[in-house]
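Only a portion of the chains appears, each positioned as in the full assembly.
As written, the chain order gives the labels A, B and C, with residue 1 at the start of each chain.
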């Protein structure tokens, strides 16, 4: 009934193609979705601070410079999103994904989590704050199709 | 000058005595601080849902029942806090700590992180959103003493 | 004077054609209105959780899965609405309609109620929070025409 274009932010894992699967799935269904995300090129993201603002000897401040710039992008897109999908993969700490989840929830933006069952227990607080927990990207596409039907 | 009593929420790791160190340190300095935190008894926290509301066969829903009750406590205390200290220890996923950090920041509550240097890189986004990154609980105590001087 | 396109969310009863009457009435008057609502196909709505996310033995969790997904749609559209019309029909509990009304009012979105006089007394709190109480869908259309004149 509504012709609303949904804004969906894709947060989390950058080592698999789950974003591309969701975007392609929505395109295949003709869904009007505007996707956004952090910069997913790992090196570009890590080095953006020193690349633009000048080098740092201490990695702590090198990371700070990058994270400052990245947080402009992240916080702006999350606050403008109608929905945030947070993907947790099998590897790495991924604390920024959990941080995004908490940030979205406190900003009044609904979240969907996307992860395997093996992480159910450590993610129980994040899943409780989520509106759905998916195992596969295509489930996210199906939810979007339902929301926009 | 001010006689404000500060509300400080202690989030994260439950396997070491960092909370006790901070509380004892503040008491030793005579600081007027009201501390709060999640329930730190691991089993009590994990089983609270089924203990009170009835058993579940599926662990996903057992965790959901617990997390719902725990989130009443967590979100209430964080939103009432003047400061949230988020501790990341060497073990476990600790996604709930990062979730708390994002929730606090988006709620306008300042955070301090407390972790070792080895986690600086994976915590760079959380540290960027923090007002200070401490390595030892006594540094948190010193900051509180300064804030309340 | 203003050429504002109004966003109107239609909440409540799904067993009569009151939505269609309002939409057709607005179209007949050439009013620029964007309507939205929950999914009104009863079975699709009830089963969406298990259809997409997998089956549940316990109906309580089957309903939870559906309600989580439905609430993304409902809360998003209500918060974006300029006006929420809440219809109470003669049958069923319709607690979700009253929940939507309370949610809209606390979100600062004006509501109009639509119901027969026999429900005036049990709906007195909801009607008090409403800007108008209508008996017939065409009255809603007339109000919209006036608002947009």
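Quick note on the criterion: a contact is a pair of C-beta atoms (placed from the backbone, for glycine too) under 8 Å apart; a residue touches a chain by one contact, two chains touch by 3 or more.
Bear in mind the structure is a predicted one, so any value in this text is a computation, not a measurement.
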item: Given 3 visible subunits, total identical subunits the whole complex contains; value: 8
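FYI, only the chains that are shown with their structure count from here on.
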item: Cα superposition of subunit A on its sequence copy subunit C - rotation in ° rounded to nearest 5; value: 90
item: Copies subunit A and subunit B touch via same or different residues, half shared test; value: same
item: Chain centre separation in whole Å, for subunit C relative to subunit B (CA means); value: 40
item: Euclidean distance of C-alpha centroids - subunit A vs subunit C, Å; value: 31
item: Distance from subunit B to subunit A - Cα centre to Cα centre, in angstrom; value: 24
item: Subunit C, residues touching no fewer than two other chains; value: none
item: Residues of subunit A that touch subunit B when the two form their complex; value: 59-60, 63-64, 66-68, 70-71, 74, 88, 92-107, 117, 119-129, 133
item: Subunit A - residues contacting subunit C, complex; value: 1-4, 82-83, 108, 110, 112, 130-135, 139, 142-143, 146-147, 149
item: Parts of subunit C lying in touch with subunit A, wherever the complex brings them together; value: 34-37, 39, 44, 48-49, 52-54, 65, 68-69, 71-73, 75-77, 79-80
